[in-house]
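Attaching a single structure in structure tokens format; questions to follow.
For this view, one protein chain was removed and the others were kept in their places.
Per-chain residue numbering starts at 1, and chain names A and B are given in the order in which the chains are listed.
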Amino acid sequence: MTAQPIASGSGGAALAERQPRIALIGSPNGGKTSIFNGLTGLHAKTGNYPGVTVSRTYGMCQIKGANYNIEDLPGCYSLTPISPDEQVVADLLGGNVRGIESPDGLLVVADSTALRRGLLLLAEVLQKQIPTAVVLTMADELRRRGGSIDQQALSRALGIPVVTVVANRGIGIGELRHLIADWRNWSVPPIDPPQDPNELAGWVDSVLDSAGYQVPVPDERTLRIDKVLLHPVYGSIIFFAVMFVFFQALFTWAAPLQDAITNLLAMLGDWVSSVVTNSILSGLIVNGVLGGVGTVLTFIPQIVLMFLLLALLDSVGYMSRAAFLMDKVMSKAGLEGRAFVAVLSSFACAIPGVMATRTIPSSKDRIATMLGVPLGTCSARLPVYLLLVGMLVPSDATLGPVSVQGIVMFLLYLLGGVSAMMAAWVVKKITDRSGNLMPFYMEMPPYRLPRPKSVLLAMWEPTKAYLRKAGTIILAASVIIWALTAIPGRSPQELEAAGVDPTDSVAVTSYTMENSIAGHIGKAIEPVFEPLGFDWRVNIALVGSLVAREVSVSTLGQLAAASDPEDNSQVAQSISQWTYTEGPHQGEKVFTAPTIVALMLFFAFALQCMSTLAVMRRETNTWKWPAIAFGYMFVLAWVAGFIGHTIMSLFS
Amino acid sequence: MSAPHSAVISVHPERTANPDTLRWVVCHIPMPFAGPLQTAPGLGELIGTVVSRARVNADSIDITLAPGHDWRADGAAVRHGLVVALARTDEWVGGADASRLGPDDVLRLCACELIDGPVGAIATVHGGSIELVDVSDGVVTVRMHGACRGCPAAAITMHQRLESQLRRKVPSLREVVSTAA
């Protein structure tokens, strides 16, 4: 067959200098990511397409000394967009995206076990008049399931180059690289495939027949496994077990690593304090910088573990089964099955939960889930809850065989889960006012063995993104908030004049904090929180909680000059003696039942966690959504706190 | 299986040595004859105007465009016409030397196509050649020459290749036989 050299998509004499751009197109489970990884390895970057929350993956590939830009377009079944997300891809191919040129060549990655469907997408791609070649994947599986295809005959029938790649055995990557290097000489089909659905079906069948395509039988192994995993009873049990393990990993297994990091940084901090004499400087380094770095790093074990498990479950093929089982429940909140993982993760921590929304294809669903996830009762709320529940309910109170404290904790967890789903539902209702219901469809791929390299890369990339984009924000926020509570520093003369012993570090910390910028802020915002019963010292703790919720406990402890601010019972004892220093309730106890309930509800609903906001910023590529989340949750928290305070006041 | 309902016409174009001619490969529709096509439903209006010549083969039709016409512009129209024609092959009218095709004729034509085309090309690459000796009752007889003849492995591979590709095109093939004489 005659090879017809073609002009490049964007034409021009400047081609020699510009790096050629090749884009990968294909279905989500067709092995496209393996091909991309095989070509770009560690030289891949992620970002966002301009103006949308769709993530963009691209990388560099070096072949015979020349560099090629490889773009991994989001997995799709069609190039005709039905949502703004998909519109971006269509715009990209048409060269209408600002800052990104249209590709010079397209590689359609087709799963050879689903070629009858894959050729439909190829037909659409060929209409774009951009040089195209086909990469066949899953060839080993095709053979194993009794199918076959003649690659040369297929190439002849299509009129374009075809290569076969068996990614996990490295077969064909070399041939693919040669093909890419030869992109200017790719043959083109004599005429475009038909657009009429009937003629198109005929074209597909004729091409496949010419290529000797033997359809593979349905995968026996998958059928057998699905009989169990999707069995109404056994399947559900296994599903909950898998989700339990997932949750345990985030909640429990990550903990030792997190503790190790915290301890390491504490040791480093102690060393710095002993070496640096200037208390402000040492405070900045230890509490501000190291504290910030510690905060950033503590999330890494959870993020890495979560993405490891997600990548494993996804590449094996189980995620679609989980989504299938959960879809009915999630649809009650206006979401779909794939959102379940994000919601579940948020019970350990909102940050992996927010990042897990990447698995959700629809951007409206992603945002709705992201805005709901921080309401899930995360592990950072636990120390606060434990402190407050301990102050509210005596430890020996029981309701039958169950301790009342346990019941309250359970209710708080339930509150988190329910409100997260409801919030997502509300957001979805608001953003989906157009009533444009996206059709739900999801492929159930055969079960396949995961490729270690793909799994590792799937773990590495989000971690890198988190460190670079979110980590910097969290570090900056930590330093600023530390500064708010520690500045202005007090000289020994000032301390003595105020009646504080300069050698008593606990008393010094307490005094400094009370009179710091945060202290002034705390006093200034008193009118806002007065209806909830918070006094200015509680407000300082709220400022501190912006770094991490559990910091508020130690802040309260430090303010109360508790000798060990890390010990809940000591802190509880100290702060329960607080009385209002001024105002209409002067002299009355601060931590009455209404105040405690108000504070619990405030913590349940408020988005104080700077880190969550930073990750939201990274995932949506804008400050708009984190701002909205912070805003609506603040209002929600205040109102809930107020209602709680008011109702409890009626009882006491 | 996901095979289509019988109403769908399966056809696709492939390039030939002549840039104005496309070979439209037809799937599972028996051709009424082999030879020049004078007229057919759907194609009648095109032959003589857009299309200068149409020649029917065992499992395909070679369509040549008239000068001044271009496949990019006229391909869709030709395809539409062809799809209509393929639904009514009994109404096709052949040229002077069109000959009806019996099952052995179909086999012979397809075997020749393969030997002149892909299978023969591979034989040449290995320093040999294949010759079609006879076709009768669904049995195709060939003779190997050159390097293929001396080497039993090459002969077997060629044999299998020819047989599998031929059977794909013509399911009624009984077997391919190699003869020394």
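The rule we apply is simple: a residue touches a chain if its C-beta (ideal position, glycine included) is under 8 Å from a C-beta of that chain, and two chains touch if they have at least 3 such contacts.
Just so we're on the same page, contacts and distances are computed from a predicted model.
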From "Metal-dependent phosphohydrolase", "NADPH oxidoreductase", "Ferrous iron transport protein A" or "Stearoyl-CoA 9-desaturase", the hidden chain's UniProt protein name: "Ferrous iron transport protein A"
Touching residue (missing chain; options A:Thr113, A:Ser379 or A:Ser419): A:Thr113
Touching the absent chain when the full complex is considered, from A:Ala66, A:Val217, A:Val418 or A:Val528: A:Val217
Hidden-chain contact residue, picked from the options A:Gly95, A:Gly146, A:Gly170 or A:Pro256: A:Gly146
Among A:Gln62, A:Ser78 or A:Asn278, the residue in touch with the chain that has been omitted: A:Ser78
Chain not shown: contacting residue from A:Ala181, A:Leu268, A:Met442 or A:Leu467: A:Met442
Hidden partner interface residues of chain A, rising order: 77-78, 80, 82, 111, 113-117, 120-121, 124, 146, 197-198, 200-201, 205, 209, 214-218, 226, 230, 232, 320, 324-325, 327-328, 331, 337, 437, 439-445
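Here, only the chains that are shown with their structure count from here on.
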Gap in Å, rounded to a whole number, between the CA centres of chain B and chain A: 56
Parts of chain A lying in touch with chain B, wherever the complex brings them together: 1-2, 116, 150, 152-153, 156-157, 159, 190-192, 194, 198-199, 201-203, 205-207, 209-210, 212, 215
Parts of chain B lying in touch with chain A, wherever the complex brings them together: 1-4, 7-15, 17, 19, 22, 25-28, 71-72, 75-76, 79-80, 83, 118, 164-165, 168
